[in-house]
Structure formats: C-alpha cells, structure tokens
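Here the complex is missing one protein chain, while the rest keep their positions.
Letters A, B and C mark the chains as written, and numbering starts fresh at 1 in each.
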Amino acid sequence: MINVNLIKNIRLLIIFMNCFISKMKPDISTHIGPIFIDNPTILASGILGISINIFNRIYSSGAGAVVTKSISMLPSSGYDGPSLFSVGGDGWLNAIGLSNPGIDNFSKMLRQNKKIPIIVSLVGSTDIDFITMVKKLQNSKILAYELNLSCPHVDKVGLDVGDDPELVYNIVKKIKSATQTPIIAKVGLGSTNYLDTIHAACDGGVDAITAINTLRAMAIDIDAMKPILGNKIGGLSGRPIKTIAIRCVYEISSKYNIPIIGCGGIFDWSDAVEFILAGASAVQIGSVINNKWMQIFSDINQGLTNYMSQKNFANIGEMVGISKKF
Amino acid sequence: MINVNLIKNIRLLIIFMNCFISKMKPDISTHIGPIFIDNPTILASGILGISINIFNRIYSSGAGAVVTKSISMLPSSGYDGPSLFSVGGDGWLNAIGLSNPGIDNFSKMLRQNKKIPIIVSLVGSTDIDFITMVKKLQNSKILAYELNLSCPHVDKVGLDVGDDPELVYNIVKKIKSATQTPIIAKVGLGSTNYLDTIHAACDGGVDAITAINTLRAMAIDIDAMKPILGNKIGGLSGRPIKTIAIRCVYEISSKYNIPIIGCGGIFDWSDAVEFILAGASAVQIGSVINNKWMQIFSDINQGLTNYMSQKNFANIGEMVGISKKF
Amino acid sequence: MVKWLGSLRNFNKPYLCKIEKIIDETPTVRTLIFSDSIMSNSRPGQFAMVWIPGINELPMSIMISTKKNQAAFTVRKHGVNSTALYNMKLGQYIGVRGPYGNNFNIKPGKLLLVGGGTGLVPLIRLLKFIKTSHNITLIIGAKTKNEVIFEDLANSLLQHNQHSIITTTMDGTYGCKGLVTHIVADLLHETTFDAIYTCGPELMMFNVIKMALSKQIFVQASIERIMKCGIGICGSCSMNENIVCKDGTVFDGSYLLENNEFGYMYRNKSGSIENYTSKV
Partner (left out) sequence: MVKWLGSLRNFNKPYLCKIEKIIDETPTVRTLIFSDSIMSNSRPGQFAMVWIPGINELPMSIMISTKKNQAAFTVRKHGVNSTALYNMKLGQYIGVRGPYGNNFNIKPGKLLLVGGGTGLVPLIRLLKFIKTSHNITLIIGAKTKNEVIFEDLANSLLQHNQHSIITTTMDGTYGCKGLVTHIVADLLHETTFDAIYTCGPELMMFNVIKMALSKQIFVQASIERIMKCGIGICGSCSMNENIVCKDGTVFDGSYLLENNEFGYMYRNKSGSIENYTSKV
C-alpha cells in the first residue's frame, strides 16, 4: 500500500512538474506541413537575404529560418532608384526590381551552407525556369523552396504568374515531381482572385502558402510632380498592409486545409500572435528590420513565449487559427 | 503716337494685372466630365452623410459636393458592432454594413434639397434595383449618381457587383438611358481586375470613376482571441491605403480617357494635390473627418490654392495627371 | 523618421479590461467595475464604446468607482446586447474605447441635477468634480422602489456639501410619487438654481429644459442617439445638423430647444426617423 501510494504521489508530482514546466516554457517550434523550424519567425524574401554570411548572422540573431532574395535564371541589376522609401506610418514603397545574382552565382554560394535553415525564393515565368533552377540547387542544403507568385512590379513574373492559376498548377506539379524538398507558394493580391491561385497550388501539391507579398502602390512628389520610385509603381509593405494580410490568412485558413506562413506588416510579437490566431503556422518578418534591426526575431520569440505562458498555450499548434472558433 | 502708346501701355498693364490676379487667386473649381463643382473636395459616401441638415452643414463648411450614404431598396440596420475602430497610423477598419433608411425614406427627405450639390450613392444587386431607385429620385435636385460597385464586406452588392464587368455594363447602360443625371462608378479592389470593371463602365457610358473604396481587411484582438469587427471582415480606410489609391488613379488615367475622383487616405491638401497630379479631377474625403472635423474641406482648398499660386497653375485642369508626363 | 507610437494606447481601438467587481443595483441594473486609468479620468458626460466580445458594441456613459484608477459601466438589461453586457461575469473581459464626447460645463453655486434611470451615471460622475462650495440638489427618478439607484452613493459623495437628494418613483413606492418633472416644477416654484444638469429619457430632459429656460436658468442635457462609431464618422447619431457623439453628447438647453428633432424624433439603426411621442 505504501509503495503504491508513493508511486502515485511521485506520478502526480511528475505530472504537476510537467505542467509547471510546460507552463513556464511553452514550445515555440512549429510545423509548417513537412517543414519543421525551431521558432516561427522567418526572414522574408528580399530583405537583406543576399549572402551566406548574412543568412548566418540573421539565423544567429534568432530567426527560425531565412528566405533568400528571389532568384531568377539570369542575374538582374533591378530598377533605377529611388527603389525604397518610407511613406510614413511604418509603411514602405519599394521597387527593387528583383535584383539578384542569378541562379548560377547563387547556387555556387549556397553549396557552402551547412547548418542554416534556408528557404530559397525562386522567381520565373515558366515551369521550365523553375525546374531548371531547382535542378541547379539539388546539391545544396535547402529547407524549402518558396515560389514568388506575387511580386507586384516586375513584368511576366511574380503576380503575372500568380494571376494565372493554370500556370501555377503546372509549375507546382512539375517542381513537386522534380524534388523532395517542400514547396511553398507565396501569394499576393493581383488582378484575379488570389484564392483561385491557392486552389491551383493546392491541387498541384504545394506544401504551404506564404501570404502576402507587397501591394501595388505608388507615390508622387508634389514638388517634383513626378512619381518617386524609379519604376514609378512598386509594392507597399509594412504596417499599412497588416490588416489586409490578416484578412487573407484568415480567409485562406477558413477555406483550405493548407499550412500558412503569415507575412505583411509584422512589427512586434503581438502582430505575430495575431497572425497565428488568424491561421498562420509561422510568420515572415520584412520591412520592420529597418526599425528593430536583427533583434526583432528574438524579441518576437520572447514576446510570443510570454503570451503563450500567460494564455496557457503549450505549443504553437494549439494557437493556430483559434480565432476562427468564434 | 502718344495715344497709341498709351493704349499699348494700358493693355500691357491689364495683361500684367490679369497675370498677377490669376497668380494671386488660382481657380479651384473643377469639371468632372459633365459635373461642375466650385472646388474639388467632396465628402465621401458613408461619412456622416445621412440627412439634409448634415449635408448642408458640410457644404457650408467648404465642401464642393457631398456624397450620401449608399442607399438601397430597403432600409437596413447594418451589422452589429464594433463596426468602426482605429488600427493606428490613421487607418480605420469598418463594417457598418451599408445601414441606410432605404430609398423611400431617403427620396422623401431629398425632395427638400434646394441648393446643395448632392451626389446620391446607390447600392443594389441588379440593374432593376438601380433603375427603380433612380426613378424614385427623379424629382429631386441631384448633382450625380455614384454607383457603389465596391463595398468590400456586404454580400451580393458592392464588390460582388463590381467584380462582374458584364453586370456593370448593363447597369450603367440602363441607368444612362433612364436619366440625364451624370453617373459615376465607384470602384475598389476586388477579386477580379478592377480595370475590367472600369472598361465595362466606360463602355456603358459612365461619366466618371471614383477610385477607390476601402480594402477588405480584418483585425483580431489577441486577448479576446476574436475578430474585433462584428462582421469579422471589413474595409480598411485612411492613410494606409493612400499609396494604393494613388496607384489606381494613375493607372486608370493612364489607360482610360475618363474623369476620375480620387479617394482613399486623403489627410491634407498635399494628399489632394498628389491625387490631382496622378490624374484625379476631384477628391473625396472620408475617415480624416474624425481628426480634422468639417474644417478639412476649407483647409484643403486653402492649401491647394496656395500650392497652385506657388507653382503657377491657373486652374485645376492644368494640374490633372501632370505627373504622367514624366 | 516618423516614429510609430504603437506602444502607446490607441484610444480608438477596443482595449480589453477585466471585470473586477459587479454591483447589483436593481433587479435589472448592474454596475461592472474594471481598472483603467484612462476611463477613470474621463470627464462628466463622456462615454465609451463598450465591446462585448463576439456580441456587439454599445455606447455607455462612464460610471465612477470608489477606488482609484477604476471606472465602471452601469447597465440596464434591455435588448439583446445590453442584456449580454449585464450578464458578463467576474473575470470576463470587455473592450473599451474612448472616452468620447464633450462634458458638462460645471457652474459655481447652487446646482440642480435631474437624472432618470441610467441617465444618473454622468450626473454621479459630475459629483466627483464639484467643490465643497457647491450646493447640490439631486433628483433621482425611477419607476418603482427597487429601481432606485445610486442613492447611498450620492449621499456619501455629497457628505461635504450642502445638499439634498430627492427620490421619486412613478408608483410612489419610494420617495415622492410622480414624475421627475413634477418635482422640478415644484422646486423651481420655491427656489432658483445657478445651473441645471439633466440626463435621462429625452422627454423628461425636454420638459426640464423648458422649465429651466422659462426661469432663465442655465441648463445642459446629455443626449442619447444610436451610436455606431462614437467618433463622428458614421453619422448614425445625427440630430438635425448635430453629430451627437462629437458635438455632444452635452448640449446647452437653449440650443436644444431650437433643434426640431430634439424631444420629438430620433433615427433608428437604419437612419430612418422614428418619433419619440409614438413610443412613450
């Protein structure tokens, strides 16, 4: 009897301690379909993501993963400047024009990667573009591919592809049969229904969706009487787009059973929480890097951990999409 | 000889004085196709525009015209609250749900209008809805009709109509044959290409375009873990959407030869100028009314006048779309 | 660089507050108390928009609490939404945004406060702002005995002032019998005041204002209309050319009497005109 009681008590103690520990330290690792990362903060594409050294610095600063600049078949210098400026309210307009060193230079560099969870963003016009690039990268350590179907200011790529669900279906399907590496489709708001693009990507077998890219926008200087961006039209990022991005994540997760990475206007941990409650399994951090610098990843992870403790969430999975219950 | 010289001098003097006067006081009246107003600031639909007394107060405060709340066939109480709140950065989310007293109550009231340039906003699902409402208003003094093809958060009206170019064509065409009063189509960014909607409206004979309405968006409270708006999803207005609205006005005016009323995120005179340089012949003022109250109309007109003097514009027509020259 | 002030409170976004105490005032009226320094510092006559998460949002006059940094709402269960608010439990959260609207202009001297039902809320807050030199007469109107609210609270708030509290019920089960307006008429017959403040049913306020003005007494009333935004954007609270949430809710009586909607009609949630007279 005494023994049994003792065992019971020890068991209770262990359960109690586990509760206590899990309450003290919620688990912020997250599964985005087949993709697993230590924490849900990911560097967004096009932000600083140009070299292994930078990826390493950002990963060491606390990011769960990093997305590269969107890489294309050939090197590109991008547009004339101004290519990025503030529109106030922590909003930014950019028309970098997808400058990148091209797949050959980039794949050479990526072969050096040993330990960083790198998501390679690819941009192209045809299924052949994408397949070719994926093949060139097959010997590198890559966490996933992100297909940029949503850059709003470069012709024939990005949104011009994303706006064509059939093409999206083809691209995704062909890449899926060419590689085991998970595929993420990054969508934005173009001139067709972005939900159709997602539908097509899902049919093609995509593993996750990133939503959203920047929104087509512009600014005119009233003294110069000219558009400011070198390319005149560009993409709006930062705070102003958050409520639109939240709506998209909520809509996608209400309609499709696909893991989502939320992106757009995340500024602090509470924004990250909002995205997760809306249905995202992870988040991407873009323009805010200017204000908060690389510190932002660990700041968000810390805030998220505190929130989870306070609200008694043991892991991210419990939180994902919970606002849809109401 | 002396006489001739004197006459010459007087002539020169008059020309000089005219220059001087026109330089001192640019003309801010504006033509929006067949619509002529004393100044280019118009109260946007859904903002305070509920009664003749309010219209009168706003007109007296300096607005060039006022747009009514969107009126539907039947009275509607709108959505449960919260139906409007701030998302920071002078951005607002709303889902009022097109509450309005219905065409019968409204047309009765409108018959009292003697002198106010009132643009009546109409919302409906079919051409018959619109025609019926126009007929009920035919004995009232109305400057123009604005067709709400763009409310982003009420089913079967607004964007659900605007996203269907064929329906838009039909509606515009039928109203045009039923009334002499000018027709404005108000567009927004829905799930099809808004430029197709404009194309259809132009084919149907529309007189002007208002761009843009609010953008579909939402916010979740991370403590309540619930969407905040009673309707969950609503429309984003205010500063955050300005650069998107400017882009739309610039795009429309680059592509179609149709007068445009710019709307979205106008906060002060410099924003109004930016819209005019992008291609708008007039502007609508919405959410900023909360910060600046009714004063905003004369403030903008004053700032615009100063700007025009400084840049030597004699009238609004000279400014419209001038940024496209570059 | 334009710095984002996101870390400061955004007064125009619902801010969640935990209900820390509930007082049952009458069988149908409750006071919900919560901590919030911003609401606790609001001026008399100001209101908040109160979010009952998942249900609706309602305008509520901001009630005082006896504790520091606290505020409260006193709600009568009425339709679905006020009943949902009334039914909120201890520890649950409500969202508040505001405070909104202007406030009573408190004159020195001898003041008459005339409140009916939950219309007493802004008058109770007014009592928090008076000086000991003020002489206060407070009329508390109710339908019946168990609907009388705030009598003890008012007594304790007025302990350092020369004052009198008159309670009146329509059925005479407590205090005087009859309408609030009868008491006012009697009082104005006997004495005079430096100012009168009133909040309650619109017809009551209408009559109080007429009586006050006939005696040339400064009078202000706090007006209720349907409010959806509370901040002067949606127009639902309009009363003639006035936007009650922004121009008011407190108006001078003289101004109100010129407004031909006041006392006669209001707009329902669709914005259609409805008449008070048909409803009373």
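A few points about this structure:
One rule holds in what follows: a contact is a pair of C-beta atoms (placed from the backbone, for glycine too) under 8 Å apart; a residue touches a chain by one contact, two chains touch by 3 or more.
Quick caveat: nothing in here was measured; it's all calculated off a predicted structure.
Set against the missing chain, the residues B:104, B:196 or B:268 yield one that touches it, B:268.
Which of A:82, A:303 or A:317 touches the hidden chain is settled by the complete complex: it is A:82. Although one chain is not displayed, its contacts with subunit A can still be listed: residues 46-51, 53-54, 56-57, 69, 75-78, 80-89, 92, 94, 96, 99-102, 105, 221, 223-224, 226, 228, 230, 287, 289-290, 293.
Quick note on the criterion: only the chains that are shown with their structure count from here on.
Per-chain Cα centroids separate subunit A from subunit C by 49 Å. Among all residues of subunit B, those that touch two or more other chains are 87-89, 226.
Annotation for subunit C: residues 4, 6, 53-54 touch two or more other chains.
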